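Shown here: the complex without one of its protein chains, the others still in place.
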Amino acid sequence: MVAYIIRRLIAGVVLLVVMSIVTFALFFASPIDPAQFACGKNCSPAMKAQTAASMGYDDNFFAQWGKFAKGVFVGRDFPDDPKLKITAPETIAHCAAPCLGYSKERTSTVTDLIKQTMPVSLSIAVVAFAFWIIGGVLLGVIAALKRGTLIDRGLVGLSLVLYAFPTFFIGLLLLKFVAIQWNWVPVPEYTPIAEGGITGWLSSLLLPAITLAVFFMAGYVRMTRAFVLESLSEDYVRTARAKGLPKRTVTFKHALRAALTPIVTMAGLDFAGLMGGAIITESVFNYPGLGKLAVAANTDFDLPTLVGLVILLASFVIIANIIVDVLYAVIDPRVRLS
Amino acid sequence: MTIPASEMEGHAVPPLGESEEGVAGKVAGRSPTQLAMARFRADKLSMISFYVSCFVVFAAVASPILVKIGVFDPDGLNQDKLNTDLGGIPHGAFGGVSWSHPLGLTPGNGEDLLSRLSFSMTYSLGIALTGTLITVLIGVVLGIISGFSGGFVDATVGRFIDLTLSFPQTMMLLALAAPTVLLIRKDVSELPLLGFLENPDLANGLFVVIILSAFGWPPVARVVRGQVLSIREREFIEAAKLIGASRKRLYFKEVLPNVWAPILVYTTLLIPAYISAEAAFSFLGVGIKPPTPTLGNILRDSVSWTTADPTYFFLPGIVLALTVVAFNLVGDGARDALDPKTHR
Amino acid sequence: GGSDGDNGGGSKSEGTAGGNAIFYNGVRNTEHWDPQRMYIGRDLNNSGRLFYRSLVAYPASNDPVKGTTPIPDLATDTGTSEEAGKVWKFTVRDDVKWEDGKAITCEDFAYGASRNFATDVIIGGPANYLFTYLDIPTGKDGLPEYKGPFKKTGQDLFDKAVSCDGNTITYKMKKPWPDFPQSIASLRYLDPYRADLDKGDASNFQIISNGPYKLDGKWTEGTGGKFVRNTNWDAKTDTIRKALPDTWQFKEGDTEETIYEQFLAKTGDANFGVTERRMPPTFYSRIAEAGKLYTKVESPFVDYVLPNFNSPVFKDIKCREALKFATDKTAWINAGGGERAFTPAYSAVNPSVPGYEKNAAFGDIPDNGDIEQAKAALAECSAPKPVKIKFTYSGGTPTSDKQASALKAAWDKAGFKTELDPLADTYYSVIQKPDADFDVTWGGWGADWPSIGTVIPPLFDSRINITPSSNGNDYGNYKGGPEVDAMIDAAYAETDLTKAASLWAGVDAKLGEDVAYIPLEITIFNFLHGSKITGYSNNVSTNGYADLATIGVTK
Amino acid sequence: MEELVAEAHAPSQLNPDAAPILEVENLQMYFPVRSHGLVRRVVGQVQAVDGVSFQLGAGSSLGLVGESGCGKSTTGRAITRLYEPTGGAIRFEGKDIARISPKNLKPIRRDIQMIFQDPYTSLNPRHTVGTIVGAPLEIHNLVPKDKVLPRVQEILEVVGLNPEHYNRYPHEFSGGQRQRIGIARALMLQPKLLVADEPVSALDVSIQAQVVNLLQDVQKEFGIAFLFIAHDLAIVRHFCPEIAVMYLGKIVEIADRETLYSRPHHPYTQALLSAVPDVRQAAVGGRRERIRLTGDVPSPINPPSGCRFRTRCSLAKEICAKVEPPLLQVGARHKVACHFPGELGHAPQTPVTTGICGVDAQGNTVAGQTADIQLNAPGYDTTWLDLATGQRTGA
């Protein structure tokens, strides 16, 4: 097991390296000049050249990647100009390891930006995850148990309809009506636990989390329903009934348990994806998370932030993948013990 | 309508030694596909959804023609029919419903909503279908190759899948949108035969298609690979090897027909997902740009007119929901029909 | 300019001190709080009203003249000029302090000015004016030979141009700059700066206040920040800022819809809020509902389209004229919200700028265009018919897209075949490329201070704009040639502001003849504010935006 | 009618003089076992088949029986060259095909065919019967395209299917009928050897006989040799004049039907036979006397040393753990791999193999003595070890 995890971790690191090279290559091939953006609107060629030099954009692709990779381990200075270090060291931004780059547009290291925005995205992801997993699995089980009835059709139909609408649509409506016009909840504004306590934090996340949860829940209702139906027809469920177990035990302990494995797998990866910020939801509710940062960074083509974010999010997914695989082995003794 | 298989086993097939049943003429069997189609037809909800989907497809195909011959005018302005003092809300009830504009007008410019909704199908469905096609194509090819070859090839494709999945899709979508579209319009369109990509709508549409398929294929590949893995183990594959079948025959004659069903199901479910995706992308300003009508573009505009022009707000939403739900139900129906197990 | 709307300057009731006010920045984030880097009207106004004081500033006034006439702020007077405006001297008050209690010195001003020259660090600001005027030689790369306080290259050149003598700071110019104080009052680029706290790039969001409020904690891009009272600010030294609320919360990222729904719902914190975002047309039907919260005022901005002089089509004056005649301002305005949102413009210069004249080239054309003349001109246009053109504009909002398609409809009616090319993120980077592939583009501008000299040269003087890799603000790649260059120089040289204004008007007329641009409209600001706001006024001195100097809140 | 049927499906009889069509010598088939470690190196081998030798006469049948996982199918698959054997020789008509390249395999394919166990997975559900049965002709380009169908119908007739049903799909047929389709496909190329891997064990009892009879008919009509794999001892007995019993990858006993079923010499064969429930017991009531085997079959990854059966054998002695018993010929057509071979209850007290293996009774190597017969040779010698006398005798 340990060897297996180590093997997966090494593979993950390799994947991350390849992934970062591909990312660099993609952005390097871009016909958009990042220096132009970093330099701003009133920018002469000379100014642009200076900016490019200070950000290292004037290097070739491999050198840029090399510097980035080095920065991750030992940190980096922006600009890395020995002369300036003497005349005005205070104007040099030091980006400590693990350095994912320095954003000239946001005048901050990418690591700091991520530190700032990450808690928000994580909060939304956690609460939304709780909503959709509990809601999706519960409704899915109900639909499966009431198969063919009006309840089943209603649940599946509703989840389909909700799924049909893009998140921004649902989010905007929730914001406009539930929060503002009907004033059932305050207009969501991210409140960290440190400020608002658990309840403040939770209530500030209500609408964005519901928006996201609705989107994901649709899939989970259908998925859970299908898996539970499948496992209800398994022989071991028949065995459980033949033992005289109460229906609840049969459903939850036996049928759902097996159905949960693929759901957990899916959920783990979905959650990892979400940690990287629900771009649309964060935009709709003006939540200063990774997703909004990504949108902003994209607006001014803030290359270091974009690249940093992409690589960070990729590592989330890769790690989640490993965790899910390990989890899978933990859940399923057939995998664990073979 | 369905002839139960067990009945045939009982009677239609002559038992050994009974020569009396010398049925004259050819007895054509019903292929699994035909049976699935019969099952599908028997499901009312699926059939209704199928008709709705067909109607949508019809609208998508017919709209450009109707625009050409002047029946539809999605870009025609009717500002004179708007109340400019109220920010351009159409005069008249229900968003300016009239004989010439059966679904009313859009606020602001007074374009014909029916024309726009109908024409939007051409783009939205065009993107969804092309995206699905490419996604499935990549997925199927890689899935079959990796599933059948196993070993190194399989591992490589597996890593490639991991790599693809590790990219944050929406972020890449955002970050690559502008540069890629620029690239397509500038450089790609200079290639022979690709001149049409200079058109911004096509270039933007292509970009969405590229993103959808670039990130959409791994699940297809996984599904197909899984199928191929199990089919590879079936004895009929060994039987085929034993009669000396070539690799080509194994792939295309023995394996491929057996993976069609899951592919088809996946395809039908991918289309509505991509229609929704296009709508979501347009919120981020990615994809075909307004004023060209796509479901996403219209919805994005209409969602801010909730109170000012409720007709304009509701109609596009209903059309999108109906389309996506219909396509999804067709997919569900196809799955049930193709996999009789779920029928039980 | 000034107030000519329904409610003009808004409520005039005097407020009382205390309470917490909110400013909604909206979806457009503040890019810089570094005084030398700011160039967005909203931020220039707000910072000047709350935490950055300059040598001179505009009083809070709705009067077109009073509101644009500088009064002393950190300086003891409005400055004295010598050599017909080539030398300017200001004396800094000795009773003003930074937020940490240190006195504001003349050196701080000199240092602030020097930062403009660090063109690799202090990016984005209006330093161009200093490069044009300040007596520092220009190097081969077109940039001043002084490289700013970080590199210190050519420091002596700067020290000669800007010097301190006790509390008196002297600025030496290459050529006369009669409205120099107005530029100081309008922009923040000659604000003082603390050399000991300067971290260059990293100071972008650092606020070293000398006004009534100081930043509490950090500024977070995309979220905003909170301003609290600066105890080292002495109200006695300041005649402009009332500083009524105890705190000012700046919020970034909300959409217009969210902000305005909240104003209308009159619930929650938004009651204490004001914004710079204009009311979207979707809310026009609910203006009655808003009652006194609604204000409307003509803005100092003008929107126009620019034919690209590098495009094969619009190289030809006839083609440009055809476009001019075909342009339907009314349709554009209607698509954007109607008369409530815009009023037709007849020059790139806003009527509020002194010396404004209707540009003859555009004045006589009906607002909805002249299709016959357009067709006639197009017939003479050398481009192959139908004339295919590409309109690249800053899209991304449903309204801008609607306006573009309205414009397209009109142009197409005259015989053009228009392709719409909305760009969101990449807009400026695309159109600033001289070889960019578009035929028409969109632009909007407001004078940096009430002088046509801050409109025409920044937009159309090819010498300061066009370089091999960028066209600066001259998106149409217009090159006036020696004739126009000479006219511009003459206008600059004229020290009598009234005379100068008429010279500028001449330049504008020439631009009209060349169809260097086609004016569309003047934006009308439609605003709502929170119901608990007092002293709300869309002052001329703050470009028609809410003047935060006078605003208070009731509890 | 019954008489006719009975006559038609007479079981094949042993023809000792038939020329061998297939000779398998010391066949080995190992599957690598990979570790879960950092590097997935091979950590072991599943010794699925380990040194199997036998001979099959033309037109004859050899039965292969044994418990699940003992390597029956693997042997069959290696012979049809679905697997490439790890070691040993497979001589088909005298030619070793064990290592033949895939390219040269194609002509062999025509001669060696297989009938599969599972009638549900052995037919491609997306092909019509005509396609399935006609495929061999197409692939080998044996007849012109327009002649394929008549040929298919002909063969369908032979296996007792309605020839008009050529364009039906497998799912429209019952299990027994599907098995007939599979047989038809195998017959299409007129093979000389058919490997039937549990051809009836997936079928309903009432259908089994149909298929078994058909196979017998086919064998008779076309003179096909059968390698008949099954775990049902009764069916094998019915079908094959000669039977090999496998245990854990090895043949433990091979003999003609009469000998094997009435005088089995290997304790495993004896246990196996005694475990089969018998309908005739109804007349007596209660259970049959049986030899109770304890424990499970060991893993083929780590087979026991010496005799692989010793862990479950009541006769096992020291020598069994040390020395692997050779497949010793103890009758004209009877070989057994046991140190203590003998009829039930008559096992010798001392190992009979000491001389042959060159060891003493405890299994320790005796210096100077070497094995004096060639082990693992397919087929039978003219002389054998007479257990009663301990001498080599001949016919």
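We just call them A, B, C and D in the order they show up, numbering each chain from 1.
Everything that follows uses one rule, which is that a residue touches a chain if its C-beta (ideal position, glycine included) is under 8 Å from a C-beta of that chain, and two chains touch if they have at least 3 such contacts.
Convention: contacts and distances are computed from a predicted model.
S.K.: Could you check which of "ABC transporter ATP-binding protein", "Heme exporter protein C", "NADH-quinone oxidoreductase subunit H" or "Acyl-CoA dehydrogenase" matches the UniProt name for the chain that's left out?
M.R.: So the chain that does not appear here would be "ABC transporter ATP-binding protein", according to UniProt.
S.K.: So one chain is hidden, and I want to know which residue out of D:A58, D:L142, D:A275 or D:L344 touches that hidden chain in the complete assembly.
M.R.: For the chain that is not drawn, the touching residue is D:A275.
S.K.: Can you tell me which of D:E84, D:D204 or D:D386 touches the chain that was removed from the display?
M.R.: Here the residue in touch with the unshown chain is D:D204.
S.K.: What residue numbers in subunit D mark contact with the hidden partner chain?
M.R.: 1-2, 5-6, 9-11, 67-68, 174, 176-177, 204-210, 212-213, 231, 233-235, 237-238, 257-258, 261, 271-283, 285-288, 290, 292-293, 295-296
S.K.: Which subunit A residues touch the hidden chain?
M.R.: For subunit A, the residues touching the absent chain are 234-236, 238-247, 249, 254, 257-258, 331-334, 337-338.
Just so we're on the same page, only the chains that are shown with their structure count from here on.
S.K.: Where the centre of all protein Cα atoms falls, which chain's Cα centre is nearest to that point?
M.R.: Chain nearest the overall C-alpha centroid, as shown: A.
S.K.: Report the inter-centroid distance (CA atoms only) between subunit B and subunit C in whole Å.
M.R.: Distance between chain centres: 48 Å.
S.K.: When the centre of a chain is set as the mean of its C-alpha atoms, what distance in Å lies between subunit A and subunit C?
M.R.: Comparing mean C-alpha positions, subunit C is 38 Å from subunit A.
S.K.: How big is the gap, in whole Å, between where the Cα atoms of subunit A centre and where those of subunit D centre?
M.R.: Those two chain centres are 58 Å apart.
S.K.: Residues of subunit B that touch two or more other chains: which are they?
M.R.: Within subunit B, the residues that touch at least two other chains are 178, 182, 186, 300, 304.
S.K.: Could you say which residues in subunit C touch two or more other chains, in rising order?
M.R.: 257, 424-426
S.K.: Can you list the residues on subunit B that touch subunit A in the complex?
M.R.: 159, 162-163, 165-172, 174-176, 178-180, 182-183, 186-187, 272, 276, 279-280, 283-284, 296, 299-300, 303-304, 306, 317, 320-321, 323-325, 328-329, 342, 344
S.K.: Using the touch definition from the top, list the residues of subunit A that touch subunit C in their complex.
M.R.: For this pair, the touching residues of subunit A are 32-33, 36-48, 50-51, 53-54, 78-79, 83-84, 87-88, 90-93, 104-108, 116, 172, 175-176, 180-181, 183, 186-187, 286, 288, 292-293, 296, 298-301.
S.K.: For the complex, which residues does subunit B have touching subunit D?
M.R.: 5, 8-9, 12-14, 16-17, 21, 23, 25-33, 35, 234-236, 238-246, 249, 253-254, 257-258, 260
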